[in-house]
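One chain of protein is taken out of this complex; the other chains stay put.
In this document, chain identifiers A, B and C correspond to the written order of the chains, with residue numbering beginning at 1 in each.
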Amino acid sequence: MAELKKLTIGVLTSGGDAPGMNAAIRAVVRTALANNMQAIGIINGYTGLLNGEFRPLNARDVGSILQRGGTILQTSRSKRFEEPAGQREAIRNMNEAGIDALVVIGGEGSLKGAHALSQQGIKVVGIPGSIDNDVWGTSISVGADTAMNTIMDAVDKLRDTASSHQRAFLVETMGRNCGYLAVMAGIVCGAEITLVPEMPVTVKEVADVIEDAYKRGKNHAIIINAEGSPIPTMELAAALENMDVGFKTRMTILGHIQRGGSPTAYDRLLASRMGVKAIEALVEGKHGVMTGIHGDSVVFVPLEDVISNKREVNKEYYHMARVLAR
Amino acid sequence: MAELKKLTIGVLTSGGDAPGMNAAIRAVVRTALANNMQAIGIINGYTGLLNGEFRPLNARDVGSILQRGGTILQTSRSKRFEEPAGQREAIRNMNEAGIDALVVIGGEGSLKGAHALSQQGIKVVGIPGSIDNDVWGTSISVGADTAMNTIMDAVDKLRDTASSHQRAFLVETMGRNCGYLAVMAGIVCGAEITLVPEMPVTVKEVADVIEDAYKRGKNHAIIINAEGSPIPTMELAAALENMDVGFKTRMTILGHIQRGGSPTAYDRLLASRMGVKAIEALVEGKHGVMTGIHGDSVVFVPLEDVISNKREVNKEYYHMARVLAR
Amino acid sequence: MAELKKLTIGVLTSGGDAPGMNAAIRAVVRTALANNMQAIGIINGYTGLLNGEFRPLNARDVGSILQRGGTILQTSRSKRFEEPAGQREAIRNMNEAGIDALVVIGGEGSLKGAHALSQQGIKVVGIPGSIDNDVWGTSISVGADTAMNTIMDAVDKLRDTASSHQRAFLVETMGRNCGYLAVMAGIVCGAEITLVPEMPVTVKEVADVIEDAYKRGKNHAIIINAEGSPIPTMELAAALENMDVGFKTRMTILGHIQRGGSPTAYDRLLASRMGVKAIEALVEGKHGVMTGIHGDSVVFVPLEDVISNKREVNKEYYHMARVLAR
Partner (left out) sequence: MAELKKLTIGVLTSGGDAPGMNAAIRAVVRTALANNMQAIGIINGYTGLLNGEFRPLNARDVGSILQRGGTILQTSRSKRFEEPAGQREAIRNMNEAGIDALVVIGGEGSLKGAHALSQQGIKVVGIPGSIDNDVWGTSISVGADTAMNTIMDAVDKLRDTASSHQRAFLVETMGRNCGYLAVMAGIVCGAEITLVPEMPVTVKEVADVIEDAYKRGKNHAIIINAEGSPIPTMELAAALENMDVGFKTRMTILGHIQRGGSPTAYDRLLASRMGVKAIEALVEGKHGVMTGIHGDSVVFVPLEDVISNKREVNKEYYHMARVLAR
């Protein structure tokens, strides 16, 4: 009577935390239960897979988490899991615990780990969770919308002061090597100029744009600088202080604030849809894939493709920001 | 020397206001200027078109409005403009003022007016702006994302009290005959049940769902009721008060709060993209169309189609909400 | 060796929940521990005292609750505890559990219960927690500042729409028989008129004020109506709809949203100070008192006085609101 054993799904979050990860966990667990499966939470990402930190999850365990930032399963980065030996140990632990399939919620690096497990025969479905929005194969990742709104709220506050004094504000955004957050922030914050890792720029060019804004009668200017941009924020701030660009420049480093906060409606919906679809994939026998948004639909993208392609910055948006700031 | 006369674009907002309308106005004006056109703001919607309330807009006039709710051009509903005589008068006013083309930002009714003008030879491009998201031909309208987040923030607050007492909360959302906001709110707020105009439901069904949630050990329940649903909110509140469903029920009518507030990043981006595209359409000689989101792209949808089709509620989301609330 | 037994403090929350109650619980528990006492949480208010729902609390149990709305100890209203028999039973339960003293966090009714226990020899200290701010003996209660900000944020959103249409908005605020929240909201929201339980008013007076605002060229008007005011909100809305006051009127009933949300800095500080002082009172042998804010200081007010006096509405603020709205 093999039917007696219910299919057991493990779920973990890995890498940098992102708002909406909890909404995804909730959707994975409740959809699994609705499909007569069992759910097990793996604590602390791949580290927990290596250490056997497993916790059964029922419907109430994921109650009241939809609105919470961070991840109730905690997260980490694991060097040991990057090695084949570590991966074999993780698989042994999964087998011993009776985990039949795994849902991995995380960014680029985490999905690489998911792919490695998939290569070794584990049934894995990935969900892209990353405020940086640097995952190939989906137009947007869980957490990016919330991060964007957090940056925007901060810059809106700066603008109050800017309209009272004559000031330029330099704001550093997260994103590692990906300029997505910065470019989008540039548009929604009405920035004069945005610096991203993908586009070369000089201090002189930045100074010219700011001075030009000043001369056109703007009473303030916003500069968005992605953390991996050609000019480090401290360096740019120091350089502008020594030039006469009309405005005096002040610096803000938002840091990890961008990772936190209650997820927006968009992120809760996205995470919920992807969590539901991840389980549907497993029900239909699909794995080795990631849930991705294409147009209005959630589709399945091979993990193989996800990890072998690199997302490009949208240059149309980059130029649009410039026109709209004038 | 006909070239001496610059192309002049009129822009107006009409119908119920929606967050992001100002961002659209800003994008229309600045993109027009960048294309060597002139921009004229029409105050108070079609009423202003009838009364000749015109105001030239330059780049600074639309500064610092990106983040503001409502619409700086004000809005109204005009009975007179619905009549052919009114429309002819509007056209005369436009001609006298030298307005060559018109961008109309608004919902269903406003786009009907835009179509009427287009039929009579005016170059018009529409931009869907409506928190109800009831416009056919675009996956989302400007303002809907902000409204959704406003509803969600309100329900998140209710949940604090709900987790401290044993309570059911009944929340009425806007949307007239369209259940979109309510269905989405149902998912992102983790509602037990959502009532929409498009789906029949009885008080008994609602009561059963709530009682079932109580018996499954939930310490609170959320009911979302769209304003045009089969059961009016007051009636439902009164009925539940007289039944024993485990929880006591409390009612909240958010009302016009849902229309206000600073637009979200999503709405600012959407409005900016659509504003840019509306001018690009006119530059390319396209008109009689509305900017619509299809997948990740902004496309042009004939106004004819927009006004002759009716948007349907997404039943997949409706059912998803039920599974996820368990 | 009587010294071996540490003093044990029970803590409960009672009545309507208020933001900051968790901050008070945290302060009570951590200050108790810092004074070498033990802390026991009583679940569900006086009901839990009657049912013996006790839970030891250590420093980690009250971690990460400072920012959460509602109360982790849950709350209720208990009819049975209002009777002497119920109170005797509660005292028996406390004695059996070795609870030496009690901290009660709640509003008017809850402090009445605290006084009753105190009369029967129990060492009790009260902390005023009530969004209505209806407790005599303290200039402000825990939760009122957060509620005020919630109301204000809602009205700020209404004003966006109001400045786009020509509208009057009627907003009902909580407060039972106390007009405090409404009067304060009137000032901070820039309302044209505020209706409170403590001051007579007619529909005609309201209509005149609104019409006058319209005639002075205001493009919107805000009416704040306390829930216990002379004219029920529905009735006032209906009456204004049938009169010509210039603006059309729209209604919003905020309901329990006003109880929820993360506490403001003010409420966290107030709750923390009062929690610390409540334990200091017990250390110094003081009881039968409530912590109250007088000027900048936390003082001890006899529970006897608290329950036998009635707080008055501040008429200076009431009139100030009128002058500032012009």
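As a convention for this text, contacts are C-beta pairs under 8 Å (C-beta built on N, C-alpha and C of every residue); 3 or more make two chains touch, one makes a residue touch a chain.
Every value quoted in this text rests on a predicted model; they were computed, and no experiment measured them.
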Touch partners, limited to displayed chains, of the chain removed from view: A, C
Hidden-chain contact residue, picked from the options C:Leu7, C:Val188 or C:Val283: C:Val188
Which of A:Leu12, A:Ala154 or A:Leu240 contacts the chain that the document leaves out: A:Ala154
Among A:Phe169, A:Tyr214 or A:Phe247, the residue in touch with the chain that has been omitted: A:Phe169
Which residue of A:Thr31, A:Thr71 or A:Thr194 touches the chain not shown here: A:Thr71
Residue among A:Leu49, A:Val125, A:Ile140 or A:Met251 that touches the chain left out of view: A:Met251
Residues in chain C touching the chain absent from view: 26-27, 30-31, 33-34, 59-60, 63-64, 66-67, 139, 145, 148-149, 151-152, 156, 159, 163, 184-185, 187-190, 216-218, 262, 264-266, 268-269, 272-273, 276, 294-296, 320, 323-324, 326
Interface with the undisplayed chain - residues on chain A: 13, 17, 19, 68-71, 74-76, 150, 154, 156-165, 167, 169, 250-257, 259-261
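Note that only the chains that are shown with their structure count from here on.
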Target chain C, source chain A, minimum contact steps: 2
Intercentroid distance (Cα basis), chain C paired with chain A, Å: 39
Whole-Å gap between the CA centroids of chain B and chain C: 36
Where chain B touches two or more other chains at once, by residue number: 156, 159, 163
